[in-house]
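Heads up, one of the protein chains got dropped from this complex, but the rest are sitting where they should.
We call the chains A, B and C, going by the order they appear; numbering starts again at 1 in every chain.
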Amino acid sequence: MTWRCGIAVFPGTWSERDCAHWVELAGGEPVMLWHAERELKGADLVVLPGGFAHGDYLRAGAIARFAPLMAAVRDHALAGGPVLGICNGFQILCEAQLLPGALLRNSCLQFRCQSTHLRVEVGRGPLLSGLEPGTVLRMPISHGEGRYYAPPDQLQELEAGGQVALRYCGPAGELGDEHNPNGSLEHIAGVLNREGNVLGMMPHPERACEPLLGSEDGLQLLRAALAVLGPR
Amino acid sequence: MAAPSAAQLRELALTEEEYHHAVRQLGRAPNELELGMLGALWSEHCSYKTSRRLLSQLSSQAPQVVVGPGENAGVVDLGEGLLCCFKIESHNHPSAIEPVQGAATGVGGILRDVFAMGARPVALLDALRFGELGDPAQRHRFAKVVEGVGFYGNCIGVPTVGGETYFDDAYRGNCLVNAMCVGLVTAPRLLHAVARGVGNPVLLVGADTGRDGIHGATFASVQLDEGAEERRPAVQVGNPFLEKCLMEACLELAGSSALVGLQDCGAAGLTSSCAEMARRGGAGVRLDLDQVARRELGMTPYEVMLSESQERMVLVVERGRVEEVRAVFDRWELRSDVVGEVIAQEELQISSGGQMVARLPLSLLVEGFLPRRPPSSRPLEVERALRAAPLTGGSPWTLEEAWLRLLASPNCSDTSWIYRQYDHQVGDDTVVLPGWDAAVVRLRGRGDGLAVSVDGAHRSSLLDPRRGAQLAVAEAVRNLSCVGARPLALTNCLNFGNPEKEEVMWQLEEAVAGLAEACRQLALPVVSGNVSLYNDLSGDSIPPTPVVGVVGLVGDIRRLPGPGFAAAGDLIYVVGPGGTELGGSELQRLLGGMVLGPPPELDLELERRAAEAVRQLVSEGSARSAHDCSLGGLAVALAECCVAGGLGAVVRVGGQSIPADGGHALLFGEGSGRYVLSVDPAEGGRMEEVCAGWRVPCARLGEVGGDQVEIVGLARIPLAAAAAARLEGIAGAMAGPVL
Amino acid sequence: MTLKPVVNDPQGLAVTQGLHALGYSEVLESRVGKHIQLTLTASDRQSAASRVEEMCRRLLCNGVIEDFHFQVAEAGT
Partner (left out) sequence: MTLKPVVNDPQGLAVTQGLHALGYSEVLESRVGKHIQLTLTASDRQSAASRVEEMCRRLLCNGVIEDFHFQVAEAGT
C-alpha cells in the first residue's frame, strides 16, 4: 500500500496537477480534495497546492480558509497529521492560523518566478526529519506575495522553537539579501507549526521533480517525508 | 428613426455610404440598436473589410491542418489523436490607454479563444513594442504592460514561456501588445463556434454584463488622437480568477455531447458571438435581453448587445440538457443563464421587455459590409532610403565599444527582467525556459515537445515590408531549428498604421504578399491571425510590424542542448549564408536611428535548407549548442553563447585583411539565415558532412575556451564585461522607480 | 482611491462573495480601493490640500479607472 496524498483544490488553484505528478513520482497515491467537501478521502498527507484561490483578491488565502474542506484539514492537523502548504497553500495555512505569521507583497513589488536555493534549518516533524539540517535544495519560486512576516516576539519564538524550516540561501547555503527574492524576514522560506507536523513553504517542490525540469530536489523532499512516515 | 448625422455615424465608425448600403439591403432604415450592431460588426476590427482580400493569399493548406482561419483559433494535428490549437491577437489600443488592464485583458481574450475550442491552454507568449527606455513615460508603460501580462497569466495558471520585446522611438505613441496562446485538445473534444439545431437554447455564462468597452471594436478601428483620452470608453478590468473557473468549467464540458457550440464574447460582445455562431451553423439566434445578468442598473438593449465585458462565453446546448450543463457552472460558482435560442430564420432577433427591438439578417450583419480597397502607393522616401549607405557617417566607435553597446542595448540584452515576472513553469512542462531562442513545452505521455517562438522585424519592414515579413518568418523558423524543432504552422498579427494612408496600405499589401511567399516556400500553413490597423497617434504611423508565431515539434526532448557553449575545446561553426547587411540593423539604430540601406537579403530556399541542417544536427545530438544570429549579428550571437555558457571563445572571421569599414558589417551585420553552433571536436566531421548534405555553407570559426570573447585581429572583450553589458540593458534601464 | 463606479471590480466581487459565504447576507455590494496615508510638511492646510490634489492627479491616482478624495489632518491628530 502506498501513502495517499490528498491535494486540495480551491477555485483558482493551479498546481494540483503538478502536485499529483510529483506525488506519483515519489511513489504516493494522489487524490483530489474539492474545497466544498468535508472529506479527506483517507488522505495520510494533505497538500495545499499553489494557485490563486478565490483570486487572492482580498488577501492571499483569506477567503479559502473558510472552505468546508479546511475544517477537515484543521482536524487532521490538530490530530498530528502531516499537512504541507505550498505557495498559496502556505498563505492559506497562515490565514487559517495553522501556521504563524503572514505573507506580504514581495518587497520588489513584482511577481517573481525564478530558481532559488533553500537551506533546510531543522530536521523535525514528519515532513522534514528525513533531511539533514544544512542540506541545500534548489527549486523555483513563483509568487507575488511571499514576504514572510511575523511580529518580533513571535519571530523569536519561532527561531527558538525550531519552527523556521527553510531559508533562502546561496548555492553553498550562505545567507544574504542577494539570495532573498522577496524580502522575507530572516530569509524565511518555510515554517513549521509548533508540533512540527504542518509545513508551509513558498517555493515549489513539485516543479523540481525531474532532471528534465532542472532539479529533482523537490522529489527528494517528498520521498524523504514518505520514508519517515514509514511503510503504510 | 431619422437618418443619423455624420457625427453619429462617425461614432459608430460607419460611413454615409455604408449607412445607405444598409438601408438598401434592409429595405428600411435600421433603428439605433441595429445601427450600433452593424457599426460594430462592420468595423475593421470585426469585419477585416480592408485586409480580407489580402489575407486570402495566405494558405492554410497542409496535411497537418485540422482547422484553418475562421474559427476562434487554428488547429494542427500532432499525431496520436492530439491536436494543437493556437492564435495570436493584438491589444494595442487598450494597452495604450491603461497598460496594466489593457495587457491583462489581451491575455484573457486570447486564452478564451483557445479554450473555446475545447483546448487546455499550455503556453502564452507576448510580443511587445515600446518607445525607448530613456523616456520615463515609456518605462512606465513597459513596466505596466509586463505587470498586466503577468497578472493575468500568473493568476490563471498558464505559463508565459516566451515572447519578444523591442524598444524603438517609432513606438513612442503607439505601444504594441500582442499575445499568443497555445492549447492542446484530443480530437473528440475539439469544439466549434456554431449555433445549430432549431430550438436549442443559447446560454451566456461567466461575468455579468456591464457597460464595459462599448464601441471597443470600433475604437480599435479608428485612429487614436490626443483627445481620445477624454472620450475613451470605460477601461475593462480583467478578472483572471473568474476566467480560470470559466476555463475549467468549459473544459469539463468539452467532451460532452450536450454542448453544440462554444464561443467567447470578444469584440462587439454578444452581437458578434451570436451572429458568427449562427452564421457558421446556417441558422439564426433569438435573444431575450431581459435574461442577461447585468452588473449595472438601467442598461439599454444597445449597451447590453455591444458590451465587451470580459470573461463571458456563449454556449449552444442540446435541448433538454440545460440543467446538466448548468450544474457544471454551478459547481464552479459561475452564473449561467439561458438568454435565447437557435431559430431557423438566418437572422439575429433581439427582444427586450417583451418586444422585438432589433432584427437583422445575418448575411447582412456578418458578410454584408462593403469591402474597402483604399489606394496604395510606394512612398518615394523608401527608394531613397534603400539606396543610401547604411552607416552614413561611419561608426565613431571602436569595434569593442560598438560590441559592448550592442550587448547593452535593451533590444539585445538579457530579458530576464521581463520573464521572471511571468510564471513560466506552472504545469511542469516547460523544458526549455524563456531567455534563449524558442521555448519548449513537453507533451505529456510522449517523448516529444512543442517549440514556440514569436518574432517580428519592423526596421527591415520600413525599408521593404515584403522582405521584413519574410525575415520575421525566417527568424521564427531559425529559433525553432535551434531546439531541433520542425515547424508545423504559423499564426500572425499584422500591426499597421492607418490604412487610409497610401503608404500604409502599400506596406500592408507588401507585407501580406511577403508573408504568403515565405510561408509557401517554408511549407508553413497559416492557421490563424489577427489584424490591428490604425496604430497612429496624432498622425504618426507605427512601422509596419507583422508579428509571427510559429509552433513546431521537437522529436526527443531529452536530447535538447542547453543555452550557450557547453565545454571548453568545443569547435565553433557558423552555418548558413554569409550576408552582412547593416540596413535596418540594431547598430544603425544605436548610431542615430535613421533606417537606411538595403535590408538583409533572403534566400528562402537556402533558409529552408539551413533550417533542415541545423535541426538535424541538434536533434541527432551532434550539436552541443545552437543559436541563431539576429540583432547585432554574428558578434552578438557569439557573445551570447559565451555568456550563457560561462565560457569564452576565440574565433576568426573574414579574410586576412581588415575590411574598409573596420569590420562593423562583418561583426554586426544582420544577414539572414545564420546560426552559431558548437560541437564536440570529434563531431566536427559530422557537422561538415550534414551541412554539405543540405548544401548549406558551414565554416569553422574557432574554439570555445578562455575568459574572453575574441575575434582574432579585430576585437576582444572580457567575458565578464559581456555578461555585465547584457544585464545592463533592460534591467539597468528599469532599476530606478517607475512613475 | 476608489474604482470609478462603472469599472468592473473583481476584488469587490470576491469580498462580497466571501462575506456571503460567511453568512453576512446583508451585504449588497463591496468595492475595494486604495488608502494612502501621506505625511508631509506644509505651511497650512490649504497649501497641503492643493499639493496633495496635484500628487493624486499626477501620480497616485490612475484617472482612467479611479476616482480619489482625501482629507487633510494635522499631524498627531
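Convention: a contact is a pair of C-beta atoms (placed from the backbone, for glycine too) under 8 Å apart; a residue touches a chain by one contact, two chains touch by 3 or more.
For clarity, every value in this text was computed on a predicted model and none was experimentally measured.
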Residue in contact with the excluded chain [from A:58, A:120, A:202 or A:222]: A:58
Residue in contact with the excluded chain [from A:50, A:101 or A:123]: A:101
Selected from A:8, A:150 or A:198 as touching the chain missing from the view: A:150
Touch residues of chain C, complete complex, unshown partner: 1-2, 12, 15, 18-19, 22, 24, 26-42, 51, 55, 58-60
Touch list for chain B against the chain that is not drawn: 736-739
Touching residues (missing chain, whole complex) on chain A: 58-59, 62-63, 66, 94-95, 101-102, 104-109, 147, 149-152, 183
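Definition applied: only the chains that are shown with their structure count from here on.
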Between A-B and B-C, the pair joined by more C-beta contacts: A-B
Gap in Å, rounded to a whole number, between the CA centres of chain B and chain A: 36
Shared-contact residues (touching 2 or more other chains) in chain C: 10, 13-14, 17
Contacts with 2+ other chains: residues of chain B: 239, 241-242, 333
